[in-house]
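The complex is shown incomplete by one protein chain, all other protein chains being positioned as in the whole.
Then we have subunit A:
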Amino acid sequence: MSKHDSLESALYSGGDEPSGIQVPPNLDEFIRKGIELGQAERRRGRKRARRRLWTGSAALILLAACVFSIRLSPAFASLLREIPGLETFVNYIRSSEDRSLGWALDNDLVQPLGISEDYEGVSLTIEGLMADNNRAVIFYSIDSRSDRVFAKLDKWEITDRNGESLGAMISSGETGVEQEKPFKGKSRGTIDIQMPEGKRIPDVVVVKTTLQNGDPENPNAVKNAPNPFVEPPSVIVPDLLNEHQYEIAVPVDHSKFEGMKREYEIDKTIEVEDQLITFTKATVHPLQVTLTVIGDPRNTKRIFGAGDIRMTDETGAEWKSFWSMGEIEDGATIGFESSYFHEPKELYIEGGWFRALDKDKLEVVVDTERGQIIHAPDSRLQLTAVGPYGKFNKLTFSLTVNKELDNMFYGGIFASEYKDASGKKYEMVSIPGGTISGATGMGGPGEYESYFYLEDVDYKQPLTLSVYSYPSYIREPYKIRIK
């Protein structure tokens, strides 16, 4: 018989053991070191490792600053960890800023798959996915056992089974690379598919991607992902020996989320600095809440987006907004973290400002021969460089934003269509292996650089570009009840 007469007292005495855990005298050093590392990271700025690719029209993601939250693994997640290939993703989901993923995981929405295609020792595996009616997050891994090839997958293309584009907003990112660069090992990533309002995710999603093989004997072989902003395409392309296209049909089991949807009609209009904005409808899905918003056609400003919009409940708890599709002007859908598995009694939409610009200020006129900006919304937008980029021309703009007020990532603020003085229309050149919007946050604090790539032809100067996002604002606090 134990000397402990109850489990609880045994537990208490187990924990009541100060001598058992000696605090080492050098604990201080580690705290100091942690602060130093934090300072260093802040100085470097957060690296934006994610690369996005878009289909569909004007789609933009709000890179909102997010509240850190931890989710603790319940039984189901532990179970998933047992499935080879999914373990890393469980970790990824747990640390995601989008808490919807963790809640969906707890509620058994993961569909393990494990479908592979192998080509010359490099396999692409779709490990599994999570989906609801409008969104799917696909987990993939790339395993290179060959030391002959450099495994880099690119040119992601997502279609339905007939090869038709989904018209969705798609982002892909790596979740963790264990590749011995450049030739061997495993890397993993996610493909996040956000269907436009009212379109369901199909039963089968076809994932196509291209394997680019580098040559290990060639010292110029691609060792790291080439940076299309630094290296002109002429440098990137010749190092690739050959390409292979993988194509995997990914079945989406709709029975997992059948009927999981709650809809709320709102139809409320607010007035913000004389502009009218109507909130039409909210739909609560397991992986997101979508809200449709539209501006009045008589508005004198073009409304790009809702700056600090968030969803709240009766306790004041907040659900963050991560993305917005379309412009409020023409009708936008704004996505939030999902409240589906929490079912709050009341739900609200709250905020205090919108991004908006006078309709007569939307055009930016530049003379690319003289390197001058002739007309801009205001003096914060500057043309800093015009120069050759491979066989193209590259315009570099800088834009200064007060980051305390507005934490959106202002890269690629221009629509891709532009025209010259004769009225002839052109499309921005898309750069191989790169993001199409052409933007990075490489400037100083609060300064963004936007790149715009042009065909090098004889234009009639000046050229006219148009902005589809700009850091100017209209303000008025609002709080609207959804339920």
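In the analysis below, a contact is a pair of C-beta atoms (placed from the backbone, for glycine too) under 8 Å apart; a residue touches a chain by one contact, two chains touch by 3 or more; residues count from 1.
Note that in this section contacts and distances are computed from a predicted model.
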Per UniProt, the name of the complex member that is left out, chosen from "2Fe-2S iron-sulfur cluster binding domain-containing protein", "Sigma-70 family RNA polymerase sigma factor", "Molybdenum transport system permease" or "Oxidoreductase": "Sigma-70 family RNA polymerase sigma factor"
Among A:Asn26, A:Asn162 or A:Ser422, residue touching the chain not depicted: A:Asn26
Selected residue (touches chain absent from view) among A:Ser6, A:Asn162, A:Ser255 or A:Ser422: A:Ser6
Touching residue (missing chain; options A:Glu41, A:Asp108 or A:Glu346): A:Glu41
Subunit A residues touching the omitted chain (full complex): 1-8, 10-12, 14-15, 21, 23-24, 26-28, 30-35, 37-39, 41-42, 65-70, 72-75, 78, 87, 91, 94-95
